[in-house]
Every structure is written in structure tokens, then in C-alpha cells.
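All protein chains but one are shown at their positions in the complex.
Moving on, here comes chain A:
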Amino acid sequence: MHSTTSDMRLGPLADPQLFNEPLDLGNGATDALLGYYRSMLKIRLAEEVVADLYVAGEVRCPCHLGIGQEAVAVGVSSALRPTDRVYGGHRSHSHYLAVGGNPAAMIAEIFGKGTGASAGMGGSMHLYAPEVGFHGSVPIVGATIPIAAGAALAAKMDGRGDVAVAYFGDGACEEGILHETLNMASVMRLPVLFVAENNLYSSHLDIKLRQPLDSVARFARANGVEAELVDGNDVVEVARAAERLVRASREGRGPGFIEAVTFRWRGHVGPNEDIDVGVRRSPDELAAWKGRDPIGRLRSALINAKRVAPDSFTLIEEEIRTELRDAVEAARAAPYPPEAALLDMVYANGGQTS
């Protein structure tokens, strides 16, 4: 665990030369760890598929890829159950997939097909899979933070111990709505987990150019919300923090906040690496962050501990690749939504006004 008290800086966690060794697996069960591995790899490969489709010109809708950030969603989701209520933003492929959102429905959505997660009406930035607890993502920065808190209010009133999760970035912490929501969730003791993925960038701007201090957990503490600062590329550490804070929420002890420090390998939007924008975003910086690879670190740890035979990894990868290949084929073949959908979905009774 990294400083959880009054520290307002990321310190060593922001230095990609550090924390790049194999993960400390502790006494984690091998099955669970292998589950994390599979889930992270599925997210990684699915996003690579999307990136390739974009490069090939098959996909046009804007896609914000979270390659490199997989451990956050997978660690958090390990503490969740399908009746919990998860909300995301513009970069939410991982949040959707980590709770078990169907990759085929995600890819179809990105193609704009009627079989997509949002019936082809939303694209990459509008995913939806309530059957597994993913209740929606939208790209207005910060917009789902209070909505998740509202889902938590409903969960609290339902009294079944369910929680809500809001995923957002360091940039979203610059919107007033985060601060309003932290305050309200705190006084109302709402069972909501705020998950800030601090990837040190908002679009082209380094956090140093946007905030006086680089740890956003300070905003939670200022509102009396318990916060944990974790290595967002260490799935074990994220899972442990999520487990503790989610349990507290389920037991009626109010909201929690995880700040997971991570880095996106691709640009703000689209498949490129964007090493030409921003202050620190240089080829060296990116290469260093790739050394803190959340998937590679888990894999090395499992191999070093002789917990898993190397060919198990090959098998997992092949399975995922097959699933994704089928998903792409199905998306290509699927029909677009009918033109009537344009008006039919505006109101409960359709959109015809005259």
C-alpha cells in the first residue's frame, strides 16, 4: 500500500522506472490470479483489434483506448457482483469488459451495428450491459460521477448491500461535479466506490500543467471519503484496495475512493501513440511505462512462482483471439439499426411529434 494519509503527491508511483518488477502475488489463489490474467489480456487484445480496425478504415467512430490500464478495471471488478452498478466514461472498454460485458456486443457497437451493446445507437463511448452490472458510459467528462452516486442511493434504499462504481480520470477531477458528488456521497454515506484512473494526462495536457499537486485522492480526503492510492498497474494491489473499500460500502460505512496510477500506451483518441504531444509524453517515457506492463508483471510473477505452466498462457491467448475473431466477423455481418430507430428511441412512445 502506498501512502494513504495526508500525502498529496504521487511520488515514486509517477516514476515509470520504478514498480516494474514482477508482481508480489502474496497468498492469492492461482485460479483468481489466472482469472485476472485472462481478463486483462482479453481487454488488451480486444482494444488492439479495435485499433487495427480503425487503422484499416473499417471503424470510424472515435475510440479512446485504455491499453496499458487494464489492471484497474480488472482489480476493481474482482470485488463486484452483477447486481452492483458500474458507470464509465469515454475510455470504458476495459470497465465494460472487466465485469463480463460481451466483447462481440462491444465490437458490434463500435461498428454501429444493431447487435451492439447499445443497439448501434452510441458507439465506443456508449456501452451498456446491465445484466453484468455495467449501467452505461458517456463521454461528457465527469457526467456519470453523480449518476453512480444516485445508483448508490438507490442501492442503499434497496438494502441488499449492492454498491455503485464511478470510473473517471484525473481530468474529470477538474470538473466541479466531482467535488459536489464527493461531498454529497460522504454526508449521505452512499455505497459508492469512486475510481480515479490517474494516467497523468488529460488529452494532450500533463497533470503538472493542470493541477498544483498530482495526487487526486486529496479531493476525497478533503471530503471525508476514505481513499487509497495504489499502483494501477498492479492488479493484485488494486483488487485488495477494492475489496476493502467495497466491503466497507456494503456494510453501510459510506463511500470509498481509489486512485490508481497508470498510463495509457496509445494517444488520447485513436490508435496512435501520440508521443509528439504533451510535456512528458516522449518515446522514452512511453517505453518506460511499457516496462510497468500490468499484464507482463503478473505473467512473470506466475511463471517465477512456477504456479502456471507457460503453455497455459498460449492456450488462454488462443481462446481469446478466437473469440475476438468471431466477434469481428459477426459485427461485420450484422445489420445496421433500421432508420426508424432514429425517431423511435427518442421517447418511450417513439419520437414522432407531428
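Here, a residue touches a chain if its C-beta (ideal position, glycine included) is under 8 Å from a C-beta of that chain, and two chains touch if they have at least 3 such contacts; residues count from 1.
Everything that follows uses one rule, which is that contacts and distances are computed from a predicted model.
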Worksheet, complete the sentence: Its UniProt record identifies the chain omitted here, from "ABC transmembrane type-1 domain-containing protein", "FAD-binding protein", "Pyruvate dehydrogenase E2 component beta subunit" or "ABC transporter permease", as "Pyruvate dehydrogenase E2 component beta subunit"
Response to the item:
Per the whole complex, from A:L10, A:V86, A:A117 or A:A172 the residue touching the absent chain is A:A172
Worksheet item: Of the residues A:R38, A:R81, A:R210 or A:R250, which one touches the chain left out of the display?
Response: A:R210
Discussion item. One chain is left out of this view; which of A:R44, A:H95 or A:H126 touches it in the full complex?
Written reply: A:H126
Practice prompt. Looking beyond the chains shown, say which of A:G88, A:G101, A:P139 or A:G232 touches the absent one.
Written response: A:P139
Worksheet entry | Hidden partner interface residues of chain A, rising order | 60-62, 112-113, 120-123, 125-126, 138-142, 171-172, 174-176, 202-205, 209-211, 277, 336-337, 339, 341-343, 345-346, 351, 353
